[in-house]
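A single protein chain has been removed from this complex, and every other one stays in its place.
So that you can tell them apart, the chains are marked A and B in the order they are listed, and the count of residues begins at 1 in each.
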Amino acid sequence: MNKAKGSGFRVQGSGGLRLSSSVFRLPCLLLAVLLLAVSGTLLAQASPEAQDEQRFSRIEPLDFRSEVEQARFRSLTNELRCTVCQNESLAESDVPLARDLRREIFHMIQDGRSDMEIRSFMVDRYGDFVLYRPPLAGHTLLLWAGPIVLLLGSLIGVIIVIRRRQQALQ
Amino acid sequence: MIRMIIPLAIFLGLVALLLVSLETAEQRKLVASPLIGRPVPNFTLPGLHDPDVQRSSADLQGEPYIINVWGSWCWACREEHPYIERLGNESGIPLVGFNWKDERQDALRWLNQFGDAWTFHMVDFEGRAAIDLGVYGAPETFLVDHEGIIRHKHIGPVDQTVFEDLMRRIMEMRSEAES
Partner (left out) sequence: MIAEFGQISLILALVLAALLATLPLYGAYRNNQALMRLAPSLVIGHFVFAACAFGSLTILFLRHDFTVANVAINSNLLLPWYYRLSAVWGSHEGSLLLWILMLSGWMLAVSIFSRALPKPYVTRVLSVMGMISIGFLLFTLLTSNPFDRILPGPPDGQDLNPLLQDPGMIFHPPLLYMGYVGFSVAFGFAIAGLLGGRVERDWVRWSRPWTLMAWAFLTGGITLGSWWAYYELGWGGWWFWDPVENASFIPWLLGTALIHSQAVTEKRGAFPAWTILLAIAAFSTSLLGTFLVRSGVLTSVHAFANDPERGMFILAFMALVTGAALLLYAIRAPRIMTGKAFGFISRETSLLLNNVFFTVSAGMVLLGTLYPLLIDFMGWGQISVGPPYFGAMFVLLMTPVVLLMPLGPFSRWGRDELRRVFSPLVLSLIGAIVGGLAIAALLGAWNVRAMTGWIGGLWLILGALSYFFRQGQTRRFRLPRHQIGMILAHAGAGVFVIGVGMMESMTVERDVRFEPGQSLEVAGYQFELHEIAEVKGPNWIADEARFTVSRNDREITQMNPQKRRYHRSGQIMTQVALRPGVFHDLYVAMGEPLQDGSGAWSIRVHINPFVRWIWGGAALLMLGGIFSATDRRYWRTQKSEAQEPVAGSGEVPA
């Protein structure tokens, strides 16, 4: 693994996250180019056309049949995490795989598949990792119930404290 | 009162968690495939040298094999190439190239330059089969057993350590297939 760490493995022009040098949110593609520039081996083999094709964008005109489908597409792509540029959703990511997956989702919506089906399509291939909204299950119980239990507990605590204080008042 | 120690206890737990997580940070970036232990999904793809030949994943069943995802645009593939070559020569099982989101000419030129140790290549220019296979980067290397079950997936370039690990697993699969 150590070797892989240093060599900056990653997908089509999207850099391992190690090389960035800023505090702030960096779109993945930028890192990629940075990484290439640093490694100094700017795709010696790839033809210019191929390089050009690598410039994808999250901005794509797609022909939706209805506002509803468009809204579904938007909310699905926003809730699914890109495995390549982790911490970008599919909607936010510029990487080619994200584009492929967006198209896949687009086609599935056109084929009349439900949101549930589309999500499980993604999970079957890439695992729970892709869900920005973790499923409610045994291992996520603490996540979903934790804040609510904490809130109720604190409220009860507050009531007890106030009761004691109230007694002091009398 | 015990109560006053609670914040400290929670904090120490937090530090312990962060300490462990710091160690596993690199590893956690790799998204484990849910397909391990499951059959290879069905896909049919044309060959690279032989565009007219359609091969399907079902055709491959019967013996263990390796799927290696690569592309000429992927510089880490160049890095792992010597080890992939060794896998092709030393593993004794088919090494299937899965040429992903590439251009035919680029791919052929690349093989010409670096050498072609694969048994044959399937090409997935569109990347749809790759999605079914849960590919999210190149290089990736899958080990499939004789029953067509994905046994292992390595994400990232193969180096000496990974190579040895893969060879060990391949030997296991081969002896399973023989028995």
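One rule holds for everything that comes next: a residue touches a chain if its C-beta (ideal position, glycine included) is under 8 Å from a C-beta of that chain, and two chains touch if they have at least 3 such contacts.
Remember, it's a predicted structure, so these values are computed and weren't measured experimentally.
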item: Interface residues of chain A (partner: the chain not displayed); value: 17-30, 33-34, 36-38, 53, 55-62, 74, 78-79, 81, 85-89, 92, 127-134, 139-140, 142-143, 146-148, 150-151, 154-155, 158, 161-162, 164-169
item: Residue ranges of chain B at the interface with the undisplayed chain; value: 1, 4-5, 7-8, 11-12, 14-15, 17-25, 28-29, 31-32
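Throughout what follows, only the chains that are shown with their structure count from here on.
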item: Centre-to-centre distance between chain B and chain A (centres being mean Cα positions), rounded to whole Å; value: 22
item: For the chain A and chain B complex, residues of the former touching the latter; value: 1, 3-5, 7-13, 16-17, 36, 39, 41, 43, 45-47, 49-50, 54, 83-84, 86, 96-97, 100-101, 104, 123-127, 129
item: Touching residues on chain B, where the partner in the complex is chain A; value: 26-27, 29, 31-35, 71-76, 79, 101-103, 105-106, 109-110, 113, 126-128, 130-134, 136-139, 155-157, 159-162
